[in-house]
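Questions regarding the structure given below will be posed in turn.
Moving on, here comes chain A:
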Amino acid sequence: MNAVEIVQVSAAWAPLGALLLLALATVATGLDGAIAARAAGHPWQQGLRLPWAETARLLRQRRRTTVAADRLLWRTAGAGLLVTALLKIVVVPLGAWTLSDMSVGLVWFNAMDILVWALVWLAGWGPNSAHSLIGGYRFLGQALSYELPLMFALTAPATAAGSLRVGDIVTAQQGLWFIVWMPVAFLVFCAALMGFSVWGPFSTPFGADIAGGVLAETSGIDRWLLLAGRWALLTAGSAFGVTLFLGGGAGPVLPAWLWVLVKTGILLAALVLLRRRLPALRPDRIAAAAWLVVLPLVLLQVLIVSVVVVGRG
Partner candidate 1 sequence: MTLQTVLLVAAALFSVGLYGAISQQVVVMVMMGLELMLNGVILAAAGFWWFLSPAPDGQVLLLVVITAMTVEMAMGFGVATLLHRSRDADMTDMATDLSQ
Partner candidate 2 sequence: MLTDIVFWVLAVIAVAAGVAVFVVDSMARATYALAASFVAVGLSLLLMNLEFIGVITVLMMVMEMAIMAIYMIMFMGMNPALMPMNMVHSAKGALSVAVGTFAVLATGALFIPWPSRRGVTGTDLTVALGEALMGPKMLVMITVSPVLFATIVAAIVLAAPSGRYDRLGDDLRRRSATARRPEGVQR
């Protein structure tokens, strides 16, 4: 395991990054579809077609309009989720290459997932419909719960690496992956990752009990953008989790860039498999647990990491 030097590549490579992100998201969606198909008693191969079939169906659909909708904010928010996911992977190194090796990459990622607060709420506000707006409020409610633990979970690897630069965090893991000695931070990160992707146990803002919530009034390309945006956020978050906790491109035999993709795929698959075993969490219930149990645990984790860092000198 030799240390990889992270180099910044030209912005012309950005489309390739976007393509990889969408490809991984498609694979994850296909896996999810396959599991759903098997659970419904169909052959699982049918489910693999889900992302393509769904895309084809939605692209043919007409866009729904509602009375007195705030068109500008609604459409901006719809497209914004996908854009946010793309902006997130800008700081994720693919092996030795990264699109931006900025000195505050970690904070950049955090700032981008704050954008999701605004976007999901606006997507709920836009159509001027009660169910959508309830979905938006639900999201902000759960965002208040997951965001602070997430921030401290991100602090742990930064403290250990002594840097906010994502490249330095990867380099600091050459000997030992951070997941080994900060498991709490990793688990909290995974939970928050589902939180900002509005997915799995944190998907009540899109819940069936409020007619789809934020999705309620969308159809056609608008619906596709929201759904694809969620999967893209999940993928981008997994890629970042791999970078922060699972050693980035570190691994035997295979080249570093492939390891990043493989690890991201494994983390994504684990999340997709786990999804069906977890109940949906009510936003008002998450609040107490997040602030009274999870937050102290993460703070303790950061304290342990800090003590270790100070002890190492």
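We take it that a contact is a pair of C-beta atoms (placed from the backbone, for glycine too) under 8 Å apart; a residue touches a chain by one contact, two chains touch by 3 or more; residues count from 1.
On how the list was made: all candidates are chains of the complex that A comes from, given by their letters.
In this text the structure is predicted, and so the values were computed from the model without any measurement.
Here chain A appears alone, and the candidate among 1 or 2 that touches it in the complex is 2.
On the chain A side of its complex with candidate 2, the touching residues are 68, 70, 72-73, 102-104, 107-108, 110-111, 114-115, 117-118, 121-122, 125, 128, 137, 140, 143, 147, 163-164, 285, 288-289, 292-293.
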